[in-house]
Structures are given as C-alpha cells and as structure tokens.
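Of the protein chains in this complex, all but one are displayed in their positions.
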Amino acid sequence: MKHIIVIGGGVAGMQCAAELAAHNFKVTLLEKDSDMGGKIRGWHKLFPTFTPADEVLSGLRLKLAQAQNITIMTGSKAVEISSTKVALASGKELECDAVVIATGYTLFDARIKEEYGYGIYDNVITSADLEEMFNKGDVRMKDGSTPRRIAILHCVGSRDEKVCQRHCSKVCCVTGVKQAIELKQLYPAADVFNFYMDIRMFGPGYEEMYREAQQTYNVHFVRGRISEVSPNIDKRLQIKAEDTLTGRPLRMGVDMLVLLTGMRANDDNSHFAANSNLRCQPSGFMQPRDSFLHNTESNVEGIFYAGAITAPKNVGEALNDGATAALRVKAWLESKK
Amino acid sequence: MINFGFSINKPRVIDLNRNNLNKSKEVIKEMPELQACIGCGSCTATCTAGNLTEFNFRKVHTLVRRGEYQGAYEEMNKCMLCGKCRLVCPRGINTRGVVMLIKRKLGDF
Amino acid sequence: MTFFADFCIPFIVGATVMFIIIAAKYISWLRDLPRSDIKLIVKGAVSPRLFTAAWEVVRESLLHCRIFRVNPLLGYMHMSLAFGWFLLIAVGWIETVAYLGLKWVPLQGHVFFKYFAALNDFGTHKPTFDFVMDLLLLVVLSGVTLAWLKRLRSRAMGMKRATKHITFDRIALSALWFIFPLRLLAESVTCAIYGGGGFLTGGIGHLLAEGINADILHTIYEPLWWAYSSALGIFFLTMPFSRYMHIFTEIPLIFLRHFHLKPETKEKSYDNFEVEACSRCGICIDPCQLQAQLGINDVQSVYFLRDRRYNMLQQKIANNCLMCGRCEAICPVGINLNTLRQNSRTSMRNIPNENRYKYLRNLDRSEGDGRVGYFAGCMTLLTPNTLTAMQQIFEAAREDVWWADKSGGVCCGRPLKLSGESDSAQKMIDYNKELFYKHRITTLVTSCPICLRVFREEYKLEGIEVLHHSEYILRLLRQGRLQVGYSAESTFTYHDPCELGRGSGIYDEPRAVIENIGKLLEPAHTRKDALCCGSSLANTAIDDRQQLTIARGVAEELDATAAQTIVTACPLCKKAIARGAKNTVKDLSEIVAANIK
Partner (left out) sequence: MKRNSWTDYQKDIADDHYYYARSCIRQNFFPGSEKAFLNILSKDLERDIFDDPLHTSCTGIGYHSDVVPLETIMTVVARQFALMNDAGYENFTSSCITSFGIYTELLATWEEFPETEEKTRENLYKATGREFKKPKNLAHTSDIIFHHREAIAQKAKRKLVNVYTGEPLKVVEHIGCHYAKIFPKSGIGGSEFPYVLAGMVESWGGELVDYSERRHCCGFGFRNYLVQANRGYSISNSHRKLESMAPYKPDFIVCNCPGCSMFLDKWQYTIAEMDGTIYGQNGAGIPVLTYEEMAGLVLGYDPWELGMQMHQVDVEPLLDKMGVEYDPSAKYLGKNGKYMGRPDKAVVNSYSCNDARYFIKR
C-alpha cells in the first residue's frame, strides 16, 4: 500500500487526506498545532451563506474519523520535504511515496502597519479577533460598552508595497462585508463603515451580499484607505482617510476599528523552495507547475500542493484543491507503475 | 481684527464627528437604495446638465450622505431631471427620486 | 292643513345645512376664478353650448351613460340611484300638485307626502301615482342592493377592487343605504294602518296589517318616520363633506367644461369643481398598473383626489403615478386627472428661482443647417440606433436637417414640469424655443413623445410645425419621398407610448407606417387602452424592480402576439420593454431605415 504524507491539517489538508484514504492509500496527516482545522478553527461563520465554520470542520473531522488507514500526527512540524521523505522538527523521518503540501498561509501581523494602532490602542482589532468575539457571543469594546460606530478597514497587509505584500488576499473584501452584516445584526443602531480600495466580490452570491449590506443593512462604504489612527479626547479612535469619491479628506471618531488582515505566504515556503527545489512566486506563495492544467502539482515530481499554499483562497476553493490534489496523486502513482 | 493679507483656509476635511447627519439619515431611510451606489459614475457621465456645467450628481449625493449639505441644494438645482442617469445606473437607483428627495430635505419644499 | 311633524326636524335641519354649505362652496369657488375663466363663462352662457351642456347633465349626472359603457351593471346601479331618486322627487312633486293643486307646500310636505296624506284628507285617492312611486322606489332599492353587493363582492360587479373610504364617506354611505329601505318600511306601515299605497308599499302594508298586531304597528309607526327622516338628515349633513358632494358638483362642472374651462399647470379655483366632482366610484383603480402589478393601492386617482380635497396630500402619493392616462381615459366624470396631479405637484414643489439654469445662456451645441429641425431628446441619445435610423431616413428623403441636440442638448422641460417645478421648466422651454427660432426652422421633428407633447402643449411654436417622427415618416411615405419594401413575412406588434397615444392622440400614424413594411399584430391592450411601459418619467417614487415588473408585464403581452419584432416609438418605452421582452424591440425609425428601398 502506497504511503502519502499530507502536510498541514487545515481544510485543504483534511479534505485531501480523507480523499486519499478513500482511494485506498495509507495516509499520514501532519499538523503542527495540537488540533486540526487550521485557520477556520475559531472562525465563526463563513461567507456568503453564513454557514458556521464548525459545521464544515466537523464534516471534515467525521470524514477523517470514518476513513481507514489515516494516521493523524498533531504537534508535528515538517522541516524538510522530498517526494519520498519528510523530516519532522522532532528529528523523526517518515518515508513515503508522495507528499501533499497544504500548509496554507500566515495571517498578516497587523502590528506591522503600526499607523493603524493594532496592539497599541484598545478597540483596534483584526478580523480574526472579531470572529473570536462572535464565537464567544461577546462583541464589545474593551471597557465593556457597546460600540456605536465601527470602522472596518480592508486590505491590511494586502496590495501594499510598503509591507511587501503586493498580492490581493482575495477573501478580505467579502469577509468585511460579512462581518459588517453580522455587526449590524448584533447592533442595528450602530453605524458601520467599510473603508476599501476596491471591492472585489468575485464569488457566487458575494455581490448580492454586498448589495444587501448596503441597501438592507445600511452599511456605509467609503472608498479610501485609512491613513492613520489616533486617540481622541473622548477615548474614541480618530481615523483619517480620503473619501476618494468626493475627493475630500474624511475623518471621524469610531469606537472600534476592525482590520481585515490579509494572507501572506508562510515563512517556511522559501526554506522549502531552497531545500527541495520547489519554486516560489514573487509573492512568496508556492508556484504550481502551471496555473491551469497542473495547478495542484509542484515542479517536483511527487510533491503536490493543496489550498492556500499556492495563493490566497477561500474555504471552498481550498476544499476543491484538496480533492483535486488527491486525484492527481493517484493518477501520478498509477502512471508510475 | 487685523488684515494680514491672508486668511485661515477652510478645512476641506469631512468631519463625521461634527457633521449633523440627521438629514443624511432621513435621505437614506427614505431611499435606502441610494446606499447601493458603487460610485461608477455612469450617471455623471451621461448627465445632460453635467455635460454643460460642473454638476456631478454622484459626488453631490455622496457628500450629502456624509453630512456635507452646503451647496448641495444649489447643485441639485442644476439637474434637469431628464432621467438619463436612471436609465444607465447599474444598480437601478431611482436617481430622479434622489434628486427630488435631496432637494426636498435640503431646500424649502 | 299642516305640513309639519316633529320627526321632520332632522330632515329640515340636514337639508337646510346642506344647501347653505353647497351654496357657500360654489359661490366661493366661482368668486375665486381667474378673470379669464369668468370671461369664458360669460361667453359660454350665451352660446348654444349651454344646451349641449344641459343635455350632458341629463346623460351623465342622471343616466350615467359613460359608466354604462364601461360596466353596464355599475351603470345601472348609478343610474337607478341617481335617476330613480331624481324621478321620485320629481314625480312626488307632481303627485303633490295633483292632489293639492299649485299651492306652496314646504319641502318636507313633498318628501313625507305619504305621512301627511294619511293624516289629512287630500281628496280622492290617485292609485296611478301610488303605482309609479312604488315602481320608482323599487328601482332605487334595486340600486341600493347592487351597492351593497359591490361593497361585499366587488368582483361580482366586474370590479377587482372597490374604493377604500374615509369616515365621512362611510357615515354618508350608511345613511344612504338606509334611506330607501326605511322609506319603504315607513310607508308600508302607514299603508298597513291607513290603507292605500301601490303594489309595493300597499302590498307590504297589507301583509303587515294581517300579520302584525295593530298596536305594535302603531307603536313603530312614528319611530319609523323618525328613522327615515334621520337617515335623510344625516345623509344631507355629511354630504357636502363626503364623496356625495359629487352629485351636485358634477352639474356645474359639466357646464363649466362646456364653456371651455380646464385645469392648468398651476392650481386654480376651477380645480375645485373637478376635485369635488369625483364620486370615488373607484373605476380608476383597476386600470392602474401600479395597483394591478405592484399592489400599490393608495396612490390611484381616487385617493389622490380625496387627499387633495381634504388637504392631506403627501408628496409620496402625488409623485407615485405613471401619469400614463389610463385612468383619465376611463374616468366617467371626465376629470383631468393628469393635469390635476401635475398642478398638485407644482403646488408642492414649484419654487421660482431666477438663478436656475443660468448656465444655459449663450449655449448652442446644434449642428447642420436646414428648415427641418430634428430634436432627438435626451433619452434618444441613449438609443443611438434611433438616431442613426433617423439620419438614414433624412438622407434617403434628401432632407436638409438641423440637428438640435445630436451631441447633447438641453432637456425639453417636460420631466421637470411633471415633477412640479414648472417655473424652472419654463427656463428650458424658453431656451429651446429661442434656439429653434434662431435657426429658423419651419418643421420640428422629434422621436421622443415626451418632448413632442411639451413642444405642442407648452412651447406655442408659431410658424413651426411640430411632428413626431411617426407622423413625419408617414408624410414622407405618402409624398413618395421615401420608399420602403413590404414583406408579408415580417410581422410586427406595436406598443403605444402613453405620451404619444393617450397623451397626443397619435395612434394611426405609426400603425400606418408599420403596415407599409409588414404585418401588424395588435397586443391585448392597445390604443387608448394600451399599457404603460413603467419607465414613465412622471413617476419618481417606484424603484427599479417595480419598473421592471411593469415592463415585464407589458413585454409579455407584446411577446404573446408572436410578432417577430416589437415596435414602439419612444426611446424610454424601447429601453423598458427590451428589459423584459424575448423578441427584439425596435424603434419605428429603425424598421423604416432597415427597409428603405
């Protein structure tokens, strides 16, 4: 029985492992954290259907639990990769017939954009923090009071040369719209402002949701990037932006600022690229063999990609990638016979 | 008061802390679809009055929504209400209704 | 001989108050008429129009011929109530004369003649009158029954919806419903006790006398006359404040109309006659597409007039109307609904402002040179196919054309006028007019019915003939300056634009043009009855989805004709119908241009 190692226990990795097992492979799923689920663990709801993230995750867990021949190794970080062997941080080495890398992405550290005051001012939070708050059912300001005006800033750590992240993280726009709606549902009297550079509603139902946010939920959209955040005398956050559609600077005090932090490439990627002859894109994400016919394969035979390791992707795309990569692995192993 | 030969320039900033947003809220409440504007500018591009003057419907209603009312009534009065903008709006906004509503809220109607 | 009993008091009070109020209303309205209108009245009163008006009063106020034509059952209901009641009064008066000779009898003496006749001895009994009066009462009662039915089951009466009424109307209506049944009862009981009466009152009286103890009949006798008198009194008291004001108002209205008075851009005293002549019959509700397709049921003309009459008109009601004219075309009273709505809007929104449209000064973006001017209109600039088609037609006819607004012009002013800003609209009218005269055109062709209408109605373009392009093209065809190929294979259906059809009375010209090219198939609603595309500039209240719903409804009907091409003659209609139609939608000029030989 052929042995496949799937690195990364996020949605793409879980899906891929389960699909591989269904095709009668022996699968080892490596996860560096203590639990599976990756980035959507702790996420509240998924756009555009407001499906609880837990629902997707428990579906995947069930799929893994029901599968035969899967070894799940949590707390295991891969440090060296080749198509036949994976070395773990613990020093252990695992032999295999193929490897699927599904290590996903790293959330941009909002602290780097220090002008937004994350980690400096209370009530400047990231989209991930907000999801956590939603999960706890406790969206409040630091002092426990209810926010009356909330700003959501798009493209924090995306499309920004100044932090060396030129790419678009793809999902933040729609996340911002989703979170705006959820905030309005929670606090209908609050004013929610989305500050955006472009609104990229690329998926099915996204544009409709955007429109609903505007028209039904009365979420304000201001085209302009917030330039700086500072405290106000009334303890609010003073934000400054340009309302580019009127060509005038705009400023206001807000109670809460949500930063839609982007996806950036894992720091590991360049290491893998250097040591395993894999190719990186200028963005730092891995380069698939090509963008069309072999987009879940690496340039190295026997090493495959699934999910956001190659580019920012949404959950659905990552899941598709996982399944596709499994089929590619199977096809490749069969062609080798 | 001394004349220094110059004066303090009026700030161009839209200050949402200072602006009185009541009228803006009334406008949005009566015409929620106005919020669906994506600023494409097709209304302004096709505007009969906008091709003869500096009237910019998109800009004026955006400013009104931000609580910048000064001059909005006078600007909206440049509109001929011909309705081309409504035909081209990709979001189906009742632009003529918006013009009339803003004039009603900000003028003497 | 006395003609007074205590129970007459409610009637006397009601009737007196009513006549005083109505007189006061008419006097004040007439007094406030502008001088020009008074001149018209003076001129009309000494002309044969006086008689034609009187004849119309008979036909419409009494017989309700127009409602008959729309809905015979409703017509009968109105006629039985109005004409029946009128005859009851008239014959009743003759009856009194017949009994008592030409001698003054107070009003209540006529109305409660049966009561006084039983009390006094008026001489020989005259059964013919009993029969006639009973017959008339029966006719009126049949009308009342139908009115009840209409309230309960409007569909059975051929109306999808009946009017929703205000309190005054409800009181008056209830009183009206009870007047005649109570009269029947009172008179029957009188007959039961004193004998006499015709087949109805006498017959019922006979049965009562047989079946009910005489004491009981005596006990209820007076109260029944009280009830009848009270019902009358209440009805008269509420009448001037309710929709029943129309009963009398329609009569002066008919005269004034025959004297050529009509509502104008701005409200004036004459409008009162039109507004209060509305009986709130609700016939205007059913043809309204806002009602039929969007379920909007508080904006129709009946409600608009009601709100205007009671000074509770809101902009959102006034603005929510397509002004398609479907209701106006069907209104049995012939009220100028569109003009009244437009001048209400004017009252609400018109602010004279000298500074508006100053930017039009010295502006001239026209091109070309010729005695024929072509004014595309703002909307046509968004249907460039029409523009190029017109160009081809002009070229084929070798017409030198002055293009008023090919690269953008100034709006004709009608949209602004429709929205109520009439004085500002005048500035655009003045601008364009000056432009037309400056370029010395003798014919003005437009492909936009909205522009056409304002050119004809407001511009007063002396020396310039204004033509819609359908009229112009037909003229070219008839003069032989333009030849088009005919194919029996090509089938077309035609959508009448509101402003062109009902608005300007142009129905035949576009049809004639189409029949030069191919076969014309008529949709279910056509000509005067044609539907509105929903994109009317007159409505600034409905949203895009609502516009689309209406457009789809229209498109469906046009598609149902199975014609290959839907033709219309208005850029706005074209855009609207194209959103919902399966077949191609073309402007009249396009199909002409495509078939030039």
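Just a few scattered comments:
Order of writing sets the chain letters: A, B and C. Residues in each chain are counted from 1.
As a convention for this text, contacts are C-beta pairs under 8 Å (C-beta built on N, C-alpha and C of every residue); 3 or more make two chains touch, one makes a residue touch a chain.
Predicted model only: the values in this text are computed from it and were never measured.
Every visible chain touched by the undisplayed chain in the complete complex is listed here: A, B. Residue A:Ile120 is the one among A:Ala65, A:Ile120 or A:Cys164 that touches the chain missing from this view.
By the touch definition given at the top, subunit A reaches the unshown chain through residues 111, 114-115, 119-121, 228, 230-233, 238, 251. Contact residues of subunit B toward the unshown chain are 1-2, 4-11.
Simple rule for what comes next: only the chains that are shown with their structure count from here on.
Chain geometry summary: the mean Cα position of subunit B and that of subunit C are 38 Å apart.
A straight line joining the Cα centres of subunit A and subunit C is 64 Å long. Rounded to whole angstrom units, the spacing between the C-alpha centres of subunit A and subunit B is 38. The residues of subunit A lying in touch with subunit B in their complex are 199, 211, 214-216, 218-221, 223, 243, 245-253. Of all the residues in subunit C, the ones that touch subunit B in their complex are 315, 319, 348-349, 351, 353, 356-357, 359-360, 363, 378-379, 381-382, 408-411, 413, 415-416, 419, 421, 424, 428, 535, 537, 540-545, 548, 572, 575. Residue ranges of subunit B in contact with subunit A, taken from their complex: 12-17, 28, 32-33, 35-39, 58-59, 62-63, 65-66, 68, 91.
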